[in-house]
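The complex appears here without one of its protein chains, the remainder shown in place.
All chains are identified by letter, namely A and B, in their written order; residue positions are counted from 1 within each chain.
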Amino acid sequence: MDKNNDSIFTRWITGILRNRKAITGVAIIFIFIFLAVLGPFITEDPTAFLGTPLSPPSWEHWLGTNGQGQDVLSQTISGARQTLLVGFTTGIMVVLIGALIGGISGYYGGRIDDFLSLLINVFLVMPGLPLMVILASWLPPGPATLTGVLVLTGWAWNARVIRSQMMTFRSRDFVSAAIVSGERNIRIIIVEIMPRMLSLLASSFIGASIYAIGAQVGLEFLGLGDVSTVTWGTNLYWASNDMALLTGSWWAFVPTGLSIAIVSFALTMINFGIDEVTNPRLIAERVWRENIPMDTVVNGITPVVRDHE
Amino acid sequence: MILKESPYLILISLFILVGCEHKNELNKRDGLTIYQEAQISWIRNFNPLSPAGSARWPTSAGIYEPLFIYNSMSGEYVPWLALDYTWDKGNKILEMLIRDGVKWSDGEPFSAEDVAFTFNLKRKHRALDIRDSWGYLEKVAAVSDTIVRFEFKRIYVPGFDALATQSIVAKHIWNKIADPVKYSNPNPVGTGPFTEIIRFDSQLWELGKNPNYWQKGKPHINKLIFPTFPSNEQVTLALLSGNLDWAGAFIPAVDRVFVSKDPEHHKYWFPLTGHTTFLHTNTKDPILSDVRVRKAISYAIDRELVVKVGMYNYTEPAHVSGVSGPMSKWHSPYLDQREDWTVYDPVKANMLLNDARFIKDEEGWRYTQEGLPLELDIIIVSGWSDWIRSAQVVSQNLKNVGIKAKVKTYDFGAWISRMQKGEFELAIGWAEKGTTPYALYRGMMSSEYLKPIGEITDVNWHRFSVAAADSLFRKYEKTSNQKEITGIIYELQQLFIEHAPSLPLFAEPAWAECNTKFFTNFPSAENPYATLSPNYFPENLFVLVNVQNR
Partner (left out) sequence: MNQSLHYLLRRLGFYFIAAWAALTLNFFIPRLMPGDPAAIIFARFRGKLKPEAINALRETFGLTDEPLLGQYWSYLKSILQGDLGISIAYFPEPVTNIISSALLWTIFLAGLSLIISFSIGTLLGTIIAWNRSGRLDSTLPPVLAFIGAFPYFWLAMVALYIFGFELSWFPLGHAYGNNVTPGFNLSFILSALHHAALPALTMIIVSLGGWMLSMRNIMITTLGTDYISFAHAKGLSSRLIMIRYAARNAILPNFTGFGMALGFVLSGALLTEIIFSYPGQGYLLLQAVRAQDFPLMQGLFMTITFAVLAANWLVDIAILFFDPRTRK
């Protein structure tokens, strides 16, 4: 049994690593993470009021200055830190919660499934943005609040997708065989099923991260984040408040927006790659019928069933 | 082939048609386009007495009018619907002479009866009496067609302001309304220059002129136009593209952003109002209860830098008395003998903090005697970027003297809640305003408004009082003698400077922009007949009746 899992896992990883799209995406993400981590050491203090406000790119300030006379390049690099941190943390938590609730619901079925399913569906049906606005405006501002709010409004969809996958696997022969041979349920879930759901889990993580980065930036733009920290969202908030566009000071507005786009795009590329690797040979009918893409931007996630027997 | 393309052709020509129509919009100008309220959708409410304050601007001063208008530029009450007023010897009876010959917009005559009726309506429905005038009034009656007599329960001369600026409603209309509290008054009948609702959609409404207005030949313009503007960016866009004629918005770098687009016609004027924006210090906080700490904080702040970075140099550092600009006439001549803790003096700040036993460690951070770090939060409303920037400068200034100051932003509701309950340490906010500094000092030091932490109060957020000030307030309320009033104000100033209950930060300007392409005779620095900003009630009436077409 173990040998089988190893080969599933290693096969999956090597497949990903050979995929051009995935590799490009991963590379870009690593560059940004690298810059974000190194940030404080290679840039000047982004909050220092240095130069003349809204001055164009020059040798002194490669990307010019923003409305307060702060260096845009430093702000863009420093901004990556919290944005990426909150984004990926949310992604991980969403997948963990989704796997937990969706997995248990899908595996055990019956009353547990009825109850958890109801929970998932209620959260799915709640309007996300209004809820986010309500929570974010009343809780103390900061990354913890943002993460919490994003996880609360975003976990349900992944839970549902994982649940569908789990239900499909549950009815498979290899699971029945494991049950008959006396394996404990927990072990089956963790050792047998989860490795086969790697693509889905990875895709979910990526999708949730994309959502988290976008939603976070949106909330901060509305002024609901901690406005005195330097993040990509607050950079845009200030740029908008300082009327950067209206004065033609594109340099205060474009670099951050472009960074966000590149990161989200890279993550999407990774998802494309994962999809291509898991080229499905079978799709359980119930799975693709019940998988309801909630967001209008699906970003390349195809919930599929892998059958590598 | 052509048939296949035709839907596209039609679509394109439609767009061109509409585009041309759109360009034409910019050249037509039959009404003054104004921004004063940030809304996404208009609700039809013209009730000037509404306790929720949810009537459309300029209901209280535009559709309806008050008895006197205080002109902040000249510092005087200008007679409007009333001509004159007199106090009796004991200052317990106030009589006002009401203007003759005024008509309501439906043609009915206006008289002192309407004035008395308005005040008695507020007595009947206490929810309407938002300024609590009946807390000191005993009786209001029309002695004749032109005289109204106000009888006071107790001597309270400052009550004049609330009475003088009350918007007067028509008796013959409102005595038929069952519940004036819940009444939205969709078709108002007023005495003001503009009373006719020409059009009311969710996105745009238009107010036409009053056919029976008492000032002959005025107003000069035919109508006021109010499109919706939900955000400052949209207002700025409209101003820049010439779609807005008059606004009261904060615009960063106004010369570069606004004036440069049309230097001949794009005008702005941010005069000092005389009032001050404060860095409120919660005096019930154990650290801030020490006056030395408060003064130290004040010395540590580089107000010039705050004004430069936070307010784009639109204003100037505050005066230690809490009033400036047009209110400078209230400055006590003994001020130079007093300490001025609004100058930038980090040395003095450090000295005071040392005196107050806050020791510095090797890194320069200060600690209390018990070893707790000296940390203070500055809370700001999250939409108000100018104040946030100012707070960031203050926080940096405080860090330089060893205080770990952090800026925290909250949405307005959450912020105001904290202020009202006294659940804050430092905050940037407004203070009480009045025609004399009495209102300011009362809000700063009166025990009447002192509430414990956790109880809501909209005045005296910093929770301070001193007995000597209380007796001065009592004296002030009882006199209408100018010399006595001035003397009392001087003494209050001494007390304020001595105790530093809250820290004046910078002078408050009035935000106002206008476009003179189609309209002229706006107030300006060269022609300061009133303040230009539409945000000041009821002074905006001056602009409404004097603006002319080109």
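A few remarks follow.
Here is the rule we use: a contact is a pair of C-beta atoms (placed from the backbone, for glycine too) under 8 Å apart; a residue touches a chain by one contact, two chains touch by 3 or more.
Every value quoted in this text rests on a predicted model; they were computed, and no experiment measured them.
When you scan B:222, B:457 or B:486 for touch with the missing chain, the hit is B:457. Of B:36, B:50 or B:385, it is B:50 that touches the chain left out of the display.
The chain that is not drawn here is touched, among residues B:112, B:240 or B:327, by B:240.
Taking the complete complex into account, residues 14-15, 17-19, 21-23, 25, 28, 33, 40-41, 43-45, 50-54, 126-127, 129-132, 135, 162, 181-184, 199, 201-204, 225, 227-231, 233-234, 237-238, 240-241, 243, 411-414, 416-417, 420, 430-433, 439, 443, 449, 451, 456-459 of chain B touch the chain not shown.
Taking the complete complex into account, residues 118, 121-122, 124-131, 133-135, 137-138, 210, 214, 217-218, 221-222, 236, 240, 245-246, 253, 257, 260-265, 268-269, 272, 275, 280-281, 283, 285, 288-289, 291-300, 302, 304 of chain A touch the chain not shown.
Note that in this section only the chains that are shown with their structure count from here on.
Measuring from the averaged C-alpha position of chain A to that of chain B gives a distance of 45 Å.
Against chain A, in their complex, chain B makes its touches with residues 232-233, 236-237, 240, 251-253, 256-257, 309, 382-383, 385, 388-389, 391-393, 395, 406-411, 413-414.
Across the complex, chain A meets chain B through its residues 47, 49, 53-54, 67-69, 137-138, 140-141, 223-224, 226-228, 238, 240-243, 246-247.
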